[in-house]
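Please read through the structure below; I'll follow up with questions.
For this depiction, one protein chain was excluded, whereas all remaining protein chains were kept in their positions.
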Amino acid sequence: MRGDARPARADYGRYLRIQTRWADNDVYGHVNNVVYYSYFDTVINRVLVGGGLDPIEGSVIGLCVESGCQFVAPARYPEELDAGLRVTKLGRTSVRYEVGIFRADEDALCAYGHFVHVFVDRATRRPAPLPEGIRAALAGLLREG
Amino acid sequence: MRGDARPARADYGRYLRIQTRWADNDVYGHVNNVVYYSYFDTVINRVLVGGGLDPIEGSVIGLCVESGCQFVAPARYPEELDAGLRVTKLGRTSVRYEVGIFRADEDALCAYGHFVHVFVDRATRRPAPLPEGIRAALAGLLREG
Amino acid sequence: MRGDARPARADYGRYLRIQTRWADNDVYGHVNNVVYYSYFDTVINRVLVGGGLDPIEGSVIGLCVESGCQFVAPARYPEELDAGLRVTKLGRTSVRYEVGIFRADEDALCAYGHFVHVFVDRATRRPAPLPEGIRAALAGLLREG
Partner (left out) sequence: MRGDARPARADYGRYLRIQTRWADNDVYGHVNNVVYYSYFDTVINRVLVGGGLDPIEGSVIGLCVESGCQFVAPARYPEELDAGLRVTKLGRTSVRYEVGIFRADEDALCAYGHFVHVFVDRATRRPAPLPEGIRAALAGLLREG
């Protein structure tokens, strides 16, 4: 995934199966560009919750400060997709993720992008160190960018 | 499911596993009421597409004329759900579906509701008979309401 | 609005202008049935916030226990709509709202429905009396059902 090279399945360390929904399709009959970002949120936060993130009560939360996506080939409901996740920067208070959306069980890439979280104190919204459980959950997904 | 009686798993003839998404949760930390209706759309249209509905090119499409939902217990991301479907009226040009949303692999009911499709000619939007493939796909799900 | 009679503009005491969005349209080129419920949520909570509801910190929140909608005529992006709101039951811990969606500045009705909130303590999720500010904001919208 150097430069503009398109990612392959092996570039991601974790996958989540994504079900498309009727409402994901826009008037052109394929999954709307916006919806891919909700897939990003879904696979990323699944890992964070697995590492101990408590979105309701936890004192540290992750805020998105940047995201981006390249759209390669259309997906559509009804279809299942695989969202691959890797971490390309694991800082003290921030994380850069890369996500690839593939057709289920296929090498065909639909879209790929990135997403940057800054972790903050829920009350003050000032940057805060990643909790250890979350850091550990993400460390296993760290790959060279 | 007579009167206000809450439905049970055995009341539905077909199930679709539903993945919740990060964006399904609202500010109260559970799946927003609106989102359940997108689950309804998703399980219903999965069956229709299986019966030959072509949302992009087909000459007959199903338009929702009525829906409703009772919310019993909150669901939240990340969690998986099972959407059960049955048909309680299979008319010449319309269908009444009932959907139950349960926690995955559990009897616990989160919400249940109904949804009525009128099938119409795509161009004229006048009522049109259900295509045979769709009728056949739905007939197997017909239960007493 | 007795029985199945369709509501008119004069049946609602408050209006909110609604902008449709690109993503509101589904593959059939009109606003998806699910999206109308997000219009309901939007007009209702606007009034509640005006009456003092604090969705983030407030100790009492409103949970939807039931909703329903009749779809009369399609709307589509780009178009503006007017969401009319009235209250038909104002109980100690619950409220029944009715919403009508009209084309902007026209009498033409697109959809109408109802929505029931039970107010609960945020922590215990047990029913709680409506806060006075909210009750006052809703009392002005009370009409015979």
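The letters A, B and C name the chains in turn, as written, and every chain counts its residues from 1.
By our rule, contacts are C-beta pairs under 8 Å (C-beta built on N, C-alpha and C of every residue); 3 or more make two chains touch, one makes a residue touch a chain.
Quick caveat, the model's predicted, so the values are computed rather than measured.
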item	value
Options B:Val27, B:Ala73 or B:Ala136, residue touching the unrepresented chain	B:Val27
Which of A:Trp22, A:Tyr37 or A:Tyr77 contacts the chain that the document leaves out	A:Tyr37
Residues of chain C in contact with the chain not shown	17-19, 21-23, 25, 29, 38-39, 41-42, 44-46, 49, 55-56, 77-78
In chain B, positions touching the absent partner	22-23, 25-29, 32, 34
Missing-chain contacts mapped onto chain A	27-28, 32-35, 37-38, 41, 55-56, 61, 63-71, 74, 122
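Throughout what follows, only the chains that are shown with their structure count from here on.
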item	value
Distance from chain C to chain B - Cα centre to Cα centre, in angstrom	23
Centre distance in Å when chain A and chain C are each reduced to the mean of their C-alpha atoms	33
Of all residues in chain A, the ones touching two or more other chains	22-23, 25, 29
